[in-house]
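Report on one structure; see the data block that follows.
Only a single protein chain was left out; the remaining protein chains are all shown in position.
Just so it is clear, A and B label the chains in written order, and each chain counts residues from 1 on its own.
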Amino acid sequence: MALLSIRNLSVEFATASGSFRAVDAIDVTVDPGDILAIVGESGSGKSVSMLALMGLLPWTATVTADEMRFDGKDLRAMTPRTRRRIIGKDIAMIFQEPMSSLNPCFTVGFQIKEGLKKHLGLDARARHARALELMEMVGIPDPVRRLSAYPHQMSGGMSQRVMIAMAIACRPRLLIADEPTTALDVTIQAQILDLLTALQAETGMALILITHDMGVVAETARRVSVQYAGQKVEEQPVGPLFATPHHPYTSALLAALPERATTRLLPTIPGVVPGQFDRPPGCLFAPRCAFADATCQNTPPPVQPPAKGLVRCHYPLGGPA
Amino acid sequence: MSVALRQGPLAEFWYYFRENRGAVIGLWVFAAFAFVALFAPLLAPYDPTQQFRQSVLLPPAWIAGGDWAFPLGTDPLGRDMLSRLIHGARYSFFVGIVVVVVAASGGILLGLIAGFSPRWLDSLIMRLMDVILAFPSLLLALVLVAILGPSLTNAMIAIALVLQPHYVRLTRASVLSERTRDYVVSARVAGARLPRLMFVTVLPNCLAPIIVQAALSFSTAILDAAALGFLGMGAQPPTPEWGTMLAEAREFILRAWWVVTFPGVAILVTVLAINLMGDGLRDALDPKLKRS
Partner (left out) sequence: MSAAVLMAEGLSRVYEIGGGLFGKPREIRALSDVSFEIARGRTLAVVGESGCGKSTLARVVTMIEPPSAGRFAIDGTDVTPGRWAGLRDAVQIVFQDPYGSLNPRQRISAILDEPLKINRKSLSRAEREAKVREVMALVGLRPEFHDRYPHMFSGGQRQRIAIARALMLEPRVLVLDEPVSALDLSVQSQILNLLMELQERLGLTYLFISHDLSVVRHVCDEVMVMYLGRAVETGAKAQVFDSPRHPYTLALLSATPVADPARRKERIKLTGELPSPLDIPLGCAFAARCWKAQDRCRAERPDLEGDGHKVACFFPEGG
């Protein structure tokens, strides 16, 4: 049974100039022990959909879904109270900015122990032992001294390790990492990614990795879901996605990577992601797509079968698969 | 989320301002106040200093003994309350405008200089402002007026001086945060010299909090001017200034409530309206408080 299954999730924001659909009919399925990467550019709704799952969106957002199940339990039917018991314990999340995700007023140790107290009800001694154990697990040198350090005394990489320690403190079954390495340097990014995959293998938790970096996806994920302008446009295991992308957007995105360039000028995707006011009536990618025709401009595309990577496209690429 | 990407800045401002109902009401009251102040001679039924000796201390028209010729009654010298109040709006408005302009322009200039200057000059200016802020503001204004001599002009100078440090601090704070932004560096790479950096590049980006402060100190100025007037240190009789009117009528407070109540209500309503409007301005101009 899937650990997490979300059907037809939509999120709308009420803004100054009318409602804005940030997430549009997205399905997410994660099995235990899976590593799913959600890839997309800014405005693709990749973070918003996960924040909606966590119930962390501001009041201006309206969340609708046909199904939202975690471990067989319906999250939609829960009271905020019972939901909180799952969120932070069984589902944990880490964010992009490690420096601002930690409260600067409290020591690192206090912040790690807080979650342990709330969710596991450990006594002070057990909390301290577990906190030390966690610090060691995430590879923080000299954990005893670091427990009493304040966030501003630590570097970005160390702060992100602390965030990961806090996230895995209650042995979550699902960890959502929202751009966990974007704010970090390349060598530190490699360390954090290695740590995340190692922890995933060790604990068997499922991992959802939200990112815009195709390199990170290729090296970390098992399955990839590509989002564009709030819709999921393609979902495939990582190997086939990079080898034979079925959606023109995925294909164009991969071609635009400088490391794949064969000529001095890079292949580009003309135009920009549609905003609140210029959402096309048909396929959202049609205005920028090299293959679009009149059907694409006017009719929203169907979702193709799994053999075609579940793409939302009238004319999927890659021949009959 | 990109809110109102396609709207002009003015339309967006109005959207956020409109959200706050109190602010909109405040704006209307303030507009009415400004209208009254502008057209006082046309609106007032009588000259504010004209004395009707046969109708002294007449109550408002709807009370027994009142006369519809004097809708809000008359004061101990037989002057029409309504006309005096209408002309009083003029003085209050004048005080507000002059004080805000003087305090803001001086304060902004000092704040810009402090924000851009080397550390010693910056500390010198800021410590000076701290000294001014350390005095109770009304007391300082009183001392200044006592030195300069009691008159409305001197009261305005004193109030402007007392309000100035707030502008200096506010401007300096936003200059310091704006100064390190890339667009300022980019202007320096383009060869912009200090005056241009200060006034063309940085100042327009610091204006939002200053506008809010200006609205709020408008009401402070009116209040302080009334207080000085009440203490006899501001506008001198027979000027129909609201604070002075209150002071003149002090002894009749038990016999003729209207001579004290109406100027008091006028001050209260005006100051409250401006404060509400200032709150709305802050909500609309300060992006940190914006929702979504």
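Please note the rule applied: a residue touches a chain if its C-beta (ideal position, glycine included) is under 8 Å from a C-beta of that chain, and two chains touch if they have at least 3 such contacts.
Every value quoted in this text rests on a predicted model; they were computed, and no experiment measured them.
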- prompt: Missing chain touches which shown chains?
  reply: A, B
- prompt: Among A:D27, A:E41 or A:E114, which one is in touch with the chain left out?
  reply: A:E41
Residue touching the undisplayed chain, where the options are A:T82, A:N103 or A:S155: A:S155
- prompt: Which residue among A:Q189, A:S225 or A:Q304 touches the omitted chain?
  reply: A:Q189
Selected from A:A14, A:L122, A:A149 or A:A218 as touching the chain missing from the view: A:A218
Query: Of B:L77, B:A187 or B:I211, which one is in contact with the hidden chain?
result: B:A187
Query: Which residues does chain B use to touch the chain missing from this display?
result: 5-6, 9, 181-183, 185-193, 196, 201, 204-205
Query: So which bits of chain A touch the chain we can't see?
result: 41-42, 141, 155, 157-158, 185-191, 193-194, 212-219, 238-239, 242-243, 252-254, 256-261, 264-270, 272-273, 288
